[in-house]
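Sharing a structure, written as structure tokens. Questions coming.
The complex is shown incomplete by one protein chain, all other protein chains being positioned as in the whole.
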Amino acid sequence: MSPDLGTWVNAICTLAVFTVLYRHNPVSKVTENLYVGIGAGYQLMLAYETVRNKAWIPLATKGEAKMAIPIVLGLLLFTNYVLPKAREWNKIAIAVMVAAGTAVTLKGTMEADFLGQIRGAISVPLTSFDAMLTFICTVSTIIYFLFTFSMKGVMATVSRLGYWAMMVAFGAGFGNTIGGRFAQFTGRMDVVFGEWLKLYTR
Amino acid sequence: MKQLPLRLGIAICGLILLDHFLLINLLRNLSKEILDYAAIVTAFAMGLGFVSLSIRHYKAIKARREGWLYSTILVMGLLSFPVATFLFGGLRGRLGMWIYDNIYGSINATFYSIQMFYVCSGSYRVFRVKSTQAVVLGIAAMLVVFGRTPALEGLWAGFPNLADWLWKVPGGGAQRGIVIGTGVGTMAAGVRYLLGIERSSTQ
Partner (left out) sequence: MLAKLAHIDSRVIFAAFFIVVSLPLIFPLNLPLNVLGWTRQSYDELQKLAAGDLVIMTMQYSPALMADSHPTAVVMMKHLMQKNVRVILMGDTPDGARWATLFAKEWEGKGKTYGVDIVDLGFLPGYETGLAAFVRDIPKTMPRDARGNDVGSLPIMKGIKTVTDVKLFIGHESGSGRNYVRQVSPYKIPVVIGCMTADAYELEPFLQAKQIQGLIVGLRGGAEYEKLLGAPGAGLAGNDSQNAGHLLVIAFVILGNIGYLAERRNKARQGGE
């Protein structure tokens, strides 16, 4: 067994969480609350570091007065707790975050998800069975999502083909996902069997 | 005041988008500044969770509500990193990293690893020959699992290639269609925000 306290704590926390598989119990509840608390504390310290490095230090030591703007905006988020009468002001900060995020996502989506994928779909010459089938599955899936008008005749058939293509895609995706889950479990068992109980070394 | 957040949001969104299409230095610089500010404001938002949890659980402990002992543990967790950061060598100091690796990281990883059990148990219950859709879904999933299991190549060496084909051809085609579809949806949501129709974040 490992003599290291950290390894013991690591393994005990791991086994404590696994008890939830049998049923919810005080041990698993303790680990849940510890996890939520430590996570929030860690995020707070990272946030503190970010604000200090990116805004406070340029403002206080380099005299960049414009960095007061994000600091003030950020502080507005806390009006709900500090100045409830002025809580409407936090919407300004939220608006800045949402607007910037929306613009960035919109730009990126236009280029990558929309134009990039369409380019990818039409740039492959339809000279092989695989290329033709991929193209047909792409088009039929897009048609499946057309809800503006009801599908009749040929369009209904193509839409149905899209439905089945998605079934295959979701099945294949799920089959792939199963493997990923094993990886997470073996990682934890590595800690319990390998590092704590020392049943093997790598 | 009520309209200010919405109008400010539309202006910022429009400005950053315009920068994408027009090569004007002033727009570029302004857009960069705004993105920087937004990133800093997001950092403040990370602190909101701490404040909200602290107040809620402090009240629970003070009033000795049901589960107040768990709230005490949560508050101890909340204070662990600030104490480690300011008193014991900083965020990346020995104590901070010890707590992160051995407690937070361990619990975090184990909660996710539990998914293995539920995914596998779910596979057992879902992949049954109940309907045509279930059969298609199940066969596609099982063929991919077969392909990702080298131990089964003794049965038929073509499993990996078949799994790859399923993944890339029909699966890839359909997934591309889904990406384009969701892309259109995302753009529509963005345009709604730009036109001031989407107001949920400012009301």
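Odds and ends about this structure:
Chains here go by letter, A and B, matching the order in which they are written, and residues are numbered from 1 within each.
Rule of thumb we're sticking to: contacts are C-beta pairs under 8 Å (C-beta built on N, C-alpha and C of every residue); 3 or more make two chains touch, one makes a residue touch a chain.
The model shown is predicted, which means the values in this text are computed figures rather than measured ones.
Listed for chain B, the residues touching the missing chain in the whole complex are 32, 35-36, 38-40, 42-43, 46, 92, 97, 100-101, 104-106, 108-109, 111-113, 116-117, 120-121, 123-125, 127-130, 138, 142, 145-146, 148-153, 160, 164, 167-168, 171-172, 175-176, 179.
The chain not displayed touches chain A at residues 21-22, 42-43, 46-47, 49-50, 53-54, 57-58, 97, 100-101, 104-105, 107-109, 111-113, 116-117, 119-121, 123, 169, 172-173, 176-190, 193-194, 199-200, 202.
In this text, only the chains that are shown with their structure count from here on.
The centroid of the Cα atoms in chain A and the matching centroid in chain B are 2 Å apart.
Against chain B, the residues of chain A that register as touching in their complex are 6-7, 9-10, 13-14, 17-18, 20-21, 29-51, 54-55, 66, 69-71, 73-75, 77-78, 81, 88, 91-107, 109-110, 113-114, 117-118, 120-121, 130, 133-142, 144-145, 162, 164-179, 181-182, 184-185, 187-188, 191. On chain B, the positions that touch chain A within their shared complex are 1-2, 4-6, 8-17, 20, 33-51, 53, 55, 70-71, 73-82, 85, 91, 96, 98-117, 119-120, 123, 133, 136-145, 148, 163, 165-184, 186-187, 189-191, 193-194, 201-202.
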